[in-house]
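Just one protein chain is left out here, and the rest sit where they should.
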Amino acid sequence: MNKRILEMIGGRLAVAILSLFLVSLAVFFITELLPGDTAQELLGQAVTTEAASQLRETLGLDRPAILRYFEWIFGLLTGDLGYSHVSDRPVASLVAERLPNSLTLAAVTMAITIPLALSLGIFAAIWKGSIFDRAISSVAIMLVSFPEFMIATLLVMWLSVYLQWLPALSFIPTTADLHTVVLAYIMPVSVLVFGSCSQMIRLSRAAIADAMVTPYVEMAMLKGASRSRMVLGHALPNSVAPIVNSVALSMSGLLGGVIIVETVFNYPGLAKLMVDGVSTRDMPLIQTCSMIFCGFYLVLITAADIIAILSNPRLR
Amino acid sequence: MTHQFDKSRFSRNDDSAVENAIRRGATRRDLLRMLAAGGVVAATAGMFAGSARNAVAQTPKRGGALRVALNSTSTADTLDPVRASAQGDYMRMSTFYNKLTVLDNSFTPQMELAESFDTTDAKVWTIKLKTGVTFHNGKTMDSADVVYSLSRHVDPKLTSRANALAKAMTKIEAVDKSTVRIELDQPNADLPAILGTYHFVIIPDGTTEFTKAVGTGPYITEVFEPGIRTVGKRNPNYFKSDAAFVDSIEMFGIPDENARLNALLSGDIHIGASMDARSAPLVKANPNLRLMVAPGGSYTNLNIRMDMEPGSKKDFIDGVRALINRDAINRAVLRGFGEPHNDQPIQRASRYFNAEVVPPAFDPERAKHHFEKAGLLGVGIPLVCSEAAKASPDMAMVLQQDAAKIGVTIDVQRMPADGYWSNQWIKAPFHFGNINARPTADILFSLLYKSDAAWNESRYVNPKFDQMLLEARGSLDEAQRKQIYGEMQAMVAKDAATIIPAYIASADAMSTKVGGLNPHPLGMLQGYNIADTVWLDA
Partner (left out) sequence: MTVSTAPRRKIRFQIRPIAAVCLLVVLFWIVVALFAPLLVHYPAGDMVSYDYFGPMSKEYWLGTDYLGRDIYSRLIVGTRYTIGIAFVGLILAALIGITLGLLAAAFGGVFDTILSRAIDTFVGIPNLLLALVIVAGGGSSIPILIGAITVIFFPGCYRFTRSMAVNVNALDFISAARARGEGHFYIMIHEILPNIAGPIMADLGLRFVHIILLLSGLSFLGLGVQPPNADWGALVRENMIGISYGSPAVVVPSLALASLALAINLLIDNLPQRVRDQLE
């Protein structure tokens, strides 16, 4: 690896860290702007002025925002995520209860989606215009045209209520065995695979098709090279960058963007945690969740960038 | 019920449904009523309450892991009694802790951790505690724990949700190991009932950590994850011998009604709390499920401010009273998940309910006469409603349609749920409200009808009523209290302009394997308290 590549990678990392800092600022001060505050939300009907200010004092909400921001950032850097105002427990423990769930769901989904979508996309590109290609494209379009909640609900009605094959909830009892766990994951993972697969198929097919219209490939084809060889040997390596980018984008959505699946299957993940946080104005919780989502996104995008740099033949 | 339903795969013909009902323990009278109503499919939900009553007669079985889905959950879920505010919190309170008393099906306090409550003036109370009761951590419960637990609700720093009730206790002290003395700011004969409400559970002296619940209750916390789940395993040293039948109880929230129903239909959960009237036919059509309907819960009422136009005209109030069609509201709006009521807040189930107070009959002609006298025929009368007050937009519609028939124009204004309670409720001259069930007559009357009550919805002012309220509160003579409260109900029904057409029932759906549960007037899941009595037939 030469110096130039290292410099470029270093640059990407620096930009990612700067972005994360910007996000932290934006998140903190935007949540500050939300109307209503934790004290009022917590007390509900029983709210009185004295009770609210008492509670605000207890929670430390009466101090200036800028001071709280730096305390929070400092805590974050030293690994202390603070206390949730609403549940009176460390944010770290709330997150720890759910992060593994979200990561598991995302990982299982990706483990199925990436090979499936890429191979379908590649085959569609190889046999461009064939029945296979058209069938794949049509199914992909159908799937992105139906709202996720409809697909999820219909699956539940069919597989859980009517056939009674699968549990309606992916809310696994604490004492579950492996069999139960696998059954519980089938439906939510399928719904997510449907969603992310169709995007990835379309993008990878398009990226490869794009790489196929270069003069070099056209020349080789004229000389009698087979289409499948050109796709695998030439177009695919040249379309790594857009494909990796699209994989990174859909992966980042799988951590926080699965609120509907979490709702329908009652799956305890991070997205629901954040929505809870917003509805009770639980700042430390909202901030931590947004930092996790943005951090995850930046890690993926930066990784995709780096892979793109490394795979670029002109830089090798 | 609809036509469409008959054709669906969930339908059962009447014969098999009746058969099911018999199997589930419907009485002969229930069946006759069903048949009279033109078939089970058309029967109202309330009739199935009978099957729940029957379940208790069977012998409880021990063992099993019970899964209960509530209708809400969030990170605000708590085990701390001063923070408890959601339905799930109340469930946790009764699962892991005990109170000094519990409220039975007529709101009468029964002793739980207390042995007895004694007083001569209803102001100074001496409470004898049961002995030999131990907490989950092995410590024996004594007076210091009770003093600590109750004092936390009085301490303004802890902002207890029960502070309004608790602050009447001006002095809470231990007399000896098993005796507590409580002094009130003024006589209140309801203290044993107040200490039987959700928040006043007993925790060990000095507890400040609530990641696990240390109580004396039937179950011991195994898992508590706010917004996710709560799991309790049976307390082997529970002080009640004939209670806590299942091995473990798992509680979690499924806020989406449809998801809750599906989980129940697919057998993922044993109990789905608080189901909608529209899910009821599906539950009833499934032979493995049953519905428990509790007639209490809450009421939605129609309020007329008597200090504002047009409520200052007595004829307007009388006109509305004659025009409100309680039957239609019950049938079409609440779909049988309600019970016609008589314009005063005390529930039918309460031991103080005055059955002699009868609501005026639906009589459009008489209503027309009153509106005419008030000069309000053909004048647009604004009526404020909102989704925030359960079912009020639909009730408004029923009233509007009946009014149109006699030439009265009601201008229904539907307000957004956000801010309804602070901007419209009580403030608008003609509007809807919604009040949750409260355990004592005193709480309801002082909260809603006392002349200076902040929540006096119709601005009912009557010094004689206020005086009777104080008299009943301080009286230790049950017969006298019943008589005074009875009279007060008649006064409110006749003179206050808060029309309470129906109490709204809450219904829990459950597997037929679940036994030991009865409808409770405090609302869903036996008044948020199932841990002692519930059992599973594996």
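The letters A and B name the chains in turn, as written, and every chain counts its residues from 1.
Basically, a residue touches a chain if its C-beta (ideal position, glycine included) is under 8 Å from a C-beta of that chain, and two chains touch if they have at least 3 such contacts.
Fair warning: this is a prediction, and the values are worked out from it, not measured in the lab.
Colleague: Just name the one of B:Asn258, B:Thr409, B:Asn462 or B:Asn518 that touches the chain not displayed here.
Modeller: Of the candidates B:Asn258, B:Thr409, B:Asn462 or B:Asn518, B:Asn258 is in touch with the missing chain.
Colleague: Out of A:Gly253, A:Pro268 or A:Pro284, which touches the unshown chain?
Modeller: Only one of A:Gly253, A:Pro268 or A:Pro284 touches the chain omitted from view, namely A:Gly253.
Colleague: Footprint of the hidden chain on chain A, which residues?
Modeller: 15, 18-19, 22-23, 26, 31, 34-35, 137, 141-142, 144-150, 153, 157, 161, 206, 209-210, 213, 252-253, 255-257, 259-260, 263, 271, 274-275, 278-279, 286, 290, 293-294, 297-298
Colleague: Which residues does chain B use to touch the chain missing from this display?
Modeller: Against the missing chain, chain B presents residues 2-5, 7-8, 10, 257-258, 261, 276, 278-279, 282, 331-332, 335, 387, 393-394, 397, 414, 416-418.
We adopt the following convention: only the chains that are shown with their structure count from here on.
Colleague: So the centre of each chain is just the mean of its C-alpha atoms; given that, what is the distance between chain A and chain B in Å?
Modeller: 42
Colleague: In the complex, go through chain B and note every residue touching chain A.
Modeller: Where chain B meets chain A, its residues are 65, 67, 74-78, 80, 83, 85, 156-157, 159, 161, 163-164, 210-211, 222-223, 225-229, 231, 250, 252, 254-256, 258-259, 262-263, 265-269, 421.
Colleague: Tell me, which parts of chain A touch chain B in their complex?
Modeller: Chain A residues touching chain B: 42-46, 50-51, 54-55, 58, 84, 86-89, 94, 97-98, 153, 156-157, 160-161, 164, 166-169, 171, 173-175, 263-266, 268, 272-273, 276-277, 279-280, 282, 285.
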